[in-house]
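Okay, here's the structure, questions in a sec.
Shown here: the complex without one of its protein chains, the others still in place.
For reference, chains read A, B and C in written order, and residue numbers begin at 1 within each chain.
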Amino acid sequence: MAVDHECSCNKNPLLPSLCKVIDVKQETPDVQTYTIQTLDGKKPFSPLPGQLAMVSLLGVGEAMFSITAQGEDYIQSSIKRTGLLTEAFHEIQPGQEIGVRGPYGNHFPIEDLKGKDILFIGGGIGIAPVRSMIRYAFEHRDEFGHLDILYGARSKSDICFKEDVLEQWPKEKDTNVYVTTDVPSDDWDGHVGFVPSYIEEVGFKPEGKKVVLCGPPIMIKLSSESLLKMGFQKEDVVTTLELRMKCGIGKCGRCNIGSKFVCLDGPVFTLAELDELPDEK
Amino acid sequence: MILAKKDLDQALKILSQDAVVFAPLITLIEDKSQIDQPAFEKKFMPYHEGAAVGLDNFNTVKPPKDVLFPNVEKLYKYKTGEGAYIEEIVPEDKPKILFGIRPCDMRSIDSMDKVFFTKEYVDSYYAKRRELVTIVAMGCMDTQRTCFCDSMGLDPTYAPTADVMMNVTKSTRTKACPVTGCTIPEDDGSYILEALTEKGKALLDKISSLCTENGAEEAVRDVSCSLKIEKDPELDKKLSKMFEHPIWDKITKGCIGCGTCTFVCPTCYCFDIDNENYGAEGCKYRCWDSCMFSDYTRMAGGANPRPTKKERLRNRYMHKLSYFNERYGETLCVGCGRCIENCPAHLDISEFIEKASKVDAEAKEYSEADFAEKEVR
Amino acid sequence: MSVKKDNNWEPVILAFCCNWCTYTGADLAGLNRMKYPENVRVIRVPCSSRVNPQFIIRAFQKGADGVLVCGCHPGDCHYATGNYYTRRRFMLMKRLLEYNGIDPKRFQAKWISGSEAAKFRDTVIQVSAEIKALGPNTKFVGTYAPQTATEGGQE
Partner (left out) sequence: MAYTKEQIQDMIRQEAKKALASGEVSAVVGWTSTRFADKTKPFFAETEAECDLLVWNEYCVNGTAKYALDDRYPEKKLAVIARGCDSRAINRLIQDKQVKRENLYIIGVPCDGKDNPICKECQHKNPLTFDVLVGEEVEEQINADRFAEVLAFEKLTPDERYDYWAKQYDKCIHCYACRNACPACNCIECYADQYRTGWQGKAADREQNQVYGLTRVFHVGDRCIECGECERVCPMDLPIMRQTRKMLKDINDLFGDYECGMPNDSKPVLGEYKLEDPDEFM
């Protein structure tokens, strides 16, 4: 049998390890953040910013979620209530056991981003994967240039990670935070409008700047158009995709775009790489 | 080595002693009401004494892939709530012999090896089964009308990656079976066996007492497929530029969106992972899935990147003929013809290959009438 | 659940009971301290027509030895006509199951009103005795129970 074992370990990549949720935080009416630890209080694994974890609620199902943050002894995932499984997730109480396997996928091109100014753009729950990179940049603040964070949510109550977005991040050194909501509300005195138009309004300069972009598909599409119009190069805009996944290891077949698998070759792609693939996003 | 046909059963009996031998067995489907004619089914099943082994004639409807990649495979058991656990279910470690698969099916196993063993992760369930399997491939003696493997670059009489290659010797003549109408040997011809790997040698050692050394016998190697198709050798590259081509609209119209083609395909390896619960306990299993189903790519919330059969069939054909080439360097269609024979809507991948080879990749319009003169078989 | 048929074996009977009649009837049986075999598991449904024929197949697969569907008498349905549909549906389902080899005693339907506590008791006693006489159900038995879950696929 002529097969090349690229992986030296004998681990079963489809077998999750039993972990527990130690904290549940209600971010918005339909988004919760789960802090996950192994049963003996350790970190399940150490992901790089942008990587994914396959989280399973035993007896209900499993799905791929981006890892929004990690600490010494935990990882965090933020989950929006959209379907059956995520509805069940929102019933979770701290202490519940879940299965976790990962980390999967590639990650944001840290080496490429180092030494450059970065513009982070997030829309809605799309800020979740971006946040892992933002946190990384803050933890290694000296290795990066000026940081801009532009975040759009439907309304004030839909802003995820309010403490970070509204309080913590604006205080960080050499960092500008722009927040916009789609609809005005009485308790919101910030900018109102959609992300793509806000990008143009602020008028970011493309020189020496890289963009990390994530949000709903239509926002990614329109924001990319705005960015390209403003002179950004396709190679300088990275985005992260989401498709239905089952195995997470590039075997089960469904998350392909052309010959690439989002779970293995992605989820992070530059716009230039996406251009090479069939239009099936 | 030479094995007389009459000794085949004896050989399988010996091999069954310390392994499960999966061979294409012909079974009668019993219908005690005797309404219908008795139906025969040919399927790769564990050999037992007295079983009718059908090595010649038509291939099985279901490919032999489920010996390595079962239709349903339990991955792990779990319990939720109090005393929660996750416990791996390890495949049984009994050696298996896959006996008498055709070169097309052997090639499909090579493709599956590439999928499950390479690209960063090794699928441990598949790996475990694969290691325990010894494959005896059987060169085709005659081909069905839907066979086109030689147009896809295969040799219907030789499978270079098998553990043992088995061919009939030239003297064998056949006649029609008075009961089933199948072709059966007229005389006791023989098989010529050649070990291609160490595993194969070990297998042949077990039955060496039944065999004689090669004499003047020659293997039947002058078999060629009845279906010849004109395939552009660069079709994979051409197709990658044809994603928006109007041909897709036309050829997918007749498709009914079932999963027959994917389940009878020896190379389709996509799977789904699901669970079945019994109270707080349950087990996670994986099972064959089909890219032709709507829920294959549908995401939570209802968005679906492939909403209609056009996108789904396009993805299937592109995967077989272009994406897989790009990723693993070979075409995923081996030309076994199963999907052509079994498609409810009589779609024909070979017809698509021919048409896609001929059309202009840049064309904005496409009409079936351009291919009006059809070859009728 | 015991698999062998022995004297201690007790059948598992699943009873789908309409919330408005039979469930109240069963409640009344309890209030009156009527005795009936404890091997019946009651599932309350809003109407007997809520019972999907699939539930019955699933019940057998997951270990039930018998299934009982109970609803209001025709004409008494809380939703006016629900049990008329039930009647047609389960007359066909019963025959289809029988055609597929299930003993008709294993699947029964009965109209039991809220005041018919005694009828509920008698039905359960009768069904229980009948199924006990038949022994454990061996048809439509599932393969996913964790205690039997081993390697899948090939037989």
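The definition used in the following text is that a contact is a pair of C-beta atoms (placed from the backbone, for glycine too) under 8 Å apart; a residue touches a chain by one contact, two chains touch by 3 or more.
Quick caveat, the model's predicted, so the values are computed rather than measured.
Participant: Which displayed chains does the hidden chain touch?
Facilitator: Result: the unshown chain touches A, B, C.
Participant: Which of these, B:Gly81, B:Gly181, B:Gly254 or B:Gly301, touches the one chain of the complex that we don't see?
Facilitator: B:Gly254
Participant: Touch as defined at the start, partner being the missing chain; which of B:Ala280, B:Ala345 or B:Ala361 qualifies?
Facilitator: Here the residue in touch with the unshown chain is B:Ala345.
Participant: Tell me where the left-out chain touches chain C, residue by residue.
Facilitator: Touching the chain left out of view, chain C contributes residues 53-54, 57-58, 61, 73-75, 81, 84-85, 87-93, 95-96, 98-103, 109-111, 139-140, 142-144, 152.
Participant: Touching the absent chain: which residues on chain B qualify?
Facilitator: 29-36, 39, 41, 61-62, 71-72, 145, 227, 250, 253-254, 256-260, 262-264, 272, 274-277, 285, 287-290, 293-295, 308-309, 342, 344-348, 350-351, 367-369, 372, 374-377
Participant: Can you list, in ascending order, the chain A residues touching the missing chain?
Facilitator: On the chain A side, contact with the omitted chain comes from 59-61, 84.
Everything below uses one rule, namely that only the chains that are shown with their structure count from here on.
Participant: Taking each chain's centre as the average of its Cα atoms, which is closest to the average over all protein Cα atoms shown?
Facilitator: B
Participant: Taking each chain's centre as the mean of its CA atoms, which one is most distant from chain A?
Facilitator: So the chain farthest away from chain A turns out to be C.
Participant: Determine the centre-to-centre distance between chain A and chain C, using the mean Cα coordinates as centres, and give it in whole Å.
Facilitator: Computed value for the inter-centroid distance: 49 Å.
Participant: Once you find the CA centre of chain A and the CA centre of chain B, what distance in Å lies between them?
Facilitator: Those two chain centres are 40 Å apart.
Participant: Identify all positions of chain A at which a residue touches two or more other chains, and write them in rising order.
Facilitator: none
Participant: Can you list every residue of chain C that touches 2 or more other chains, as numbers and ranges?
Facilitator: Correct list: empty.
Participant: Would you tell me which residues of chain A are touching chain B in their complex?
Facilitator: 1-7, 10-18, 56, 58-63, 82-86, 97, 99, 217, 242-244, 246-247, 249-256, 258-259, 264, 278-281
Participant: In the complex formed with chain A, which residues of chain B make contact?
Facilitator: 75-76, 78-80, 84-86, 88, 113-125, 130-131, 161, 197, 199, 240, 243-244, 269-275, 277, 280, 282, 284, 286, 289, 291, 296-301, 303, 305-306, 311, 315, 318-319, 322-324, 326-327
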